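Excluded from the complex is one protein chain; the other protein chains are retained at their positions.
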Amino acid sequence: MARPLDLHPDRLFPADPAVRQLTRELYGAVKDLPIVSPHGHTDPAWFAGNAPFGDAAELLLRPDHYVFRMLYSQGVSLETLGIGPAKASYDPRAAWRVFADHWHLFRGTPSRMWLDWVFAEAFGFTEMLGPDTADHYFDTITAALASDAFRPRALFDRYNIEVIATTESPLDTLEHHAAVMAENARPGGWQGRVVTAYRPDPVIDPEFEGFQANLDRFSELTGEDCRTWSGYLAAHRQRRAFFARHGATSTDHGHPTALTADLPPAEAEALFARVVSGTFTPDEAELFRAQMLTEMAGMSLDDGLVMQLHPGSFRNHNAAVFARYGRDKGADIPTRTDYVRALKPLLDRYGNEAGLTLILFTLDESVYARELAPLAGHYPCLRLGPAWWFHDSPEGMRRFRLATTETAGFYNTVGFNDDTRAFLSIPARHDLARRIDCGFLAGLVAEHRLADWEAAELAQDLTYNLVKQAYKL
Amino acid sequence: MARPLDLHPDRLFPADPAVRQLTRELYGAVKDLPIVSPHGHTDPAWFAGNAPFGDAAELLLRPDHYVFRMLYSQGVSLETLGIGPAKASYDPRAAWRVFADHWHLFRGTPSRMWLDWVFAEAFGFTEMLGPDTADHYFDTITAALASDAFRPRALFDRYNIEVIATTESPLDTLEHHAAVMAENARPGGWQGRVVTAYRPDPVIDPEFEGFQANLDRFSELTGEDCRTWSGYLAAHRQRRAFFARHGATSTDHGHPTALTADLPPAEAEALFARVVSGTFTPDEAELFRAQMLTEMAGMSLDDGLVMQLHPGSFRNHNAAVFARYGRDKGADIPTRTDYVRALKPLLDRYGNEAGLTLILFTLDESVYARELAPLAGHYPCLRLGPAWWFHDSPEGMRRFRLATTETAGFYNTVGFNDDTRAFLSIPARHDLARRIDCGFLAGLVAEHRLADWEAAELAQDLTYNLVKQAYKL
Partner (left out) sequence: MARPLDLHPDRLFPADPAVRQLTRELYGAVKDLPIVSPHGHTDPAWFAGNAPFGDAAELLLRPDHYVFRMLYSQGVSLETLGIGPAKASYDPRAAWRVFADHWHLFRGTPSRMWLDWVFAEAFGFTEMLGPDTADHYFDTITAALASDAFRPRALFDRYNIEVIATTESPLDTLEHHAAVMAENARPGGWQGRVVTAYRPDPVIDPEFEGFQANLDRFSELTGEDCRTWSGYLAAHRQRRAFFARHGATSTDHGHPTALTADLPPAEAEALFARVVSGTFTPDEAELFRAQMLTEMAGMSLDDGLVMQLHPGSFRNHNAAVFARYGRDKGADIPTRTDYVRALKPLLDRYGNEAGLTLILFTLDESVYARELAPLAGHYPCLRLGPAWWFHDSPEGMRRFRLATTETAGFYNTVGFNDDTRAFLSIPARHDLARRIDCGFLAGLVAEHRLADWEAAELAQDLTYNLVKQAYKL
């Protein structure tokens, strides 16, 4: 059976013909704007070294936890996909065939939309992935990846990326960012802008794997005694400045909850002493993370780095998978998250500072209208990050706009984040967001809630201006 | 650039042409029905004294916390808007210009819809508010407000208001209501009906500012000893009767949670003694509020006043704003609210009384389908209030109907509340609700889930009949 791969120009546009026509016009004016990617997980080594990517499975399958979590949920073993200790015996082509056999599982998911874009636009396929096209896909993609046109810098340029942020630990030496900056400065050098972001979880979360060793490394890197409270804080300040010199304009915090605290200095110091001792309770670990969010906010007021808070994921929920395969294996599950009480200590301290920007994300959509929009619609320091992770999808984005706009407006939001390590799909993700936002705006115009020229302005703002302003890019 | 202010006749109607046509027909039959406003916060002194309103900023800007919260969230100081201790140095025209400069912030919000109606319908503007029209707006509005046509009674009549309820503390003397009633009774006098509602939070909530002094005043007003349990209850009964004589058909309760209690009398009395002593815990304060809801329900069974419960707002969340500017400065944030366990004590006592009406509101939309609709679809005493506060908006109202109708039906709901002090926008708010309800009904007709004549009946019921029945107006 012929199964054409069809990237319809109207995809993701509302079905009503009049709204669709309005959407086309709005989208037409923003679809070619440069990509500003303020938060993500691409590897800076790609852009520093510009080595070719590997084969189809290595690039598109093994690192994509959206993909392998779905396959695993339907009984495909992670080993088959080259994940885990048995990687030696794994066959990329066989893995790809398994993926192709199960392609129907992704119907209705954003992965399907992203990957179809990669298949059609990046690699030129005209037939849908499936058992009969699996080898053709594998061979074509693998061959393309060996070509110069598919090297990281070439893709970066072809994708019209104005700037991309990666995310690094304070323990990272940022040598790849330094290399890119050197290349940028070289006459005739590549001009791609690749900046870092300060993600201090490994030295802030006492329950992070290797936390104690991380503190030691933190001391080494900074020359501070990171087992004293003052040394530890000084080390953060130093590394934040180091990150800023490597382009960082933001920090990022991935905490189990949104809890913040604002302890008197002596209590904070005493808490840190317990954390450093290695004998602390889960409540003390939580309180320390909470305190550190407020400390980070204070440092942001000084150095201008924008804060991002990504709370609410129960990491590594599947004990057996974690034991065998490690972190980030598709077993992170969102939990109910409170913001109103959790953020109050930080907001009581810094909430009215217009010089602070704290961008809030959530995996708990029930807070969009109830908590986040009212908070962001009042506190000068708060902004709402876009629909995140499981909600970075057509319906997820629509729910975000529907639930937040009436209370927070558009101008307390910050455009789109792709938040991905799947480099090839970055344009697909931004394109999806542009399509959904334009469709949402078109709906407001069709209901005479906005003038057409206002929607056109907003389309530019949501696509390009707000993200640059919010992230100071 | 010309930016016409366009109040399109089809605004807020669904985009699909067939559904839109059905909506037009339903709306056409209800758009001119009188306004019944059973719950709100207009000032009865306006109708008693009929003095002109002040300038544009004084009427439309300073009192509207939807407006100034948004401006504040984007860095505008409250002082600029004439809020707070520095009011002396505030310039209304300058405040209005700041507002006009930031008008784009309200795109997609209900404030935009309400105010555009006020600008276009009440004042006749044909160009949109903006920096270039700010002075023209300010001068035109301020001049109009000085004219007789914009005095409170003239607007009341022009707006086709059949009855409006205000909300007063038990400590209020209701002299303005008495004055309006005297005017009503005067031959040839103004016939506008302005009733009060009994909002006893200041003498029920032990954590209310001035609670102890309020108790003393409560004693003075009633001649009861309000520091004894029996005297306190008798005082409530007396003031409820006094309020009923001033037109009240309802009470209203704004509690942090929906908790109710039904203590044995001796325990209730002992709890009251602790509350009166001024040395009580937060849990005791909460338990007392809970107990009083059940006491109020019992009194409602006796005197027929309809109860309204508005729970779930974390008041004055911003400590610095509260300290400097006081209550109601846009810093009230909704919280997750339980109804199922919270209401059980009251419902165990009075839930099966068809003679009681308890109207439930929420700021936590996750309870619409899960808790409120199932409760209201069973208990004879319960009804669902309309989408409230942050949810009094096009999408908020749609979510309310979508989430409650299938389980509670339409007839366990009570029509619309404007819940506002923004008198000029009252018709805009009722009109918005009528448009959204008619669009919702039209969608059901288009999907052949209702006959057209049923939708027409429902449009009348949702606009006019249900509110009069539920509130006994």
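Points worth noting:
We call the chains A and B, going by the order they appear; numbering starts again at 1 in every chain.
The working rule: a residue touches a chain if its C-beta (ideal position, glycine included) is under 8 Å from a C-beta of that chain, and two chains touch if they have at least 3 such contacts.
These numbers come from a predicted model, not from an experiment.
Although one chain is not drawn, the whole complex shows that of B:Ser147, B:Thr173, B:Ser277 or B:Asn352 it is B:Asn352 that touches it.
In the complete complex, the hidden chain is touched by one of B:Ala403, B:Leu424 or B:Leu473, namely B:Ala403. Residue A:Pro110 is the one among A:Pro110, A:Pro170 or A:Gly409 that touches the chain not shown. Residues of chain A that touch the chain left out of the display are 1, 3-4, 6, 8, 10-17, 69-70, 72-75, 104-110, 112-113, 128, 314, 317-321, 330-336, 363-366, 390-391, 393-396. Touch with the hidden chain on the side of chain B covers residues 14, 16, 18-19, 338, 340-341, 344, 347-348, 351-352, 354, 366, 369-371, 373-380, 382, 402-403, 405-412, 443-444, 446-451, 453-454, 457-458.
Throughout what follows, only the chains that are shown with their structure count from here on.
Centre-to-centre separation of chain A and chain B, using mean CA positions: 40 Å.
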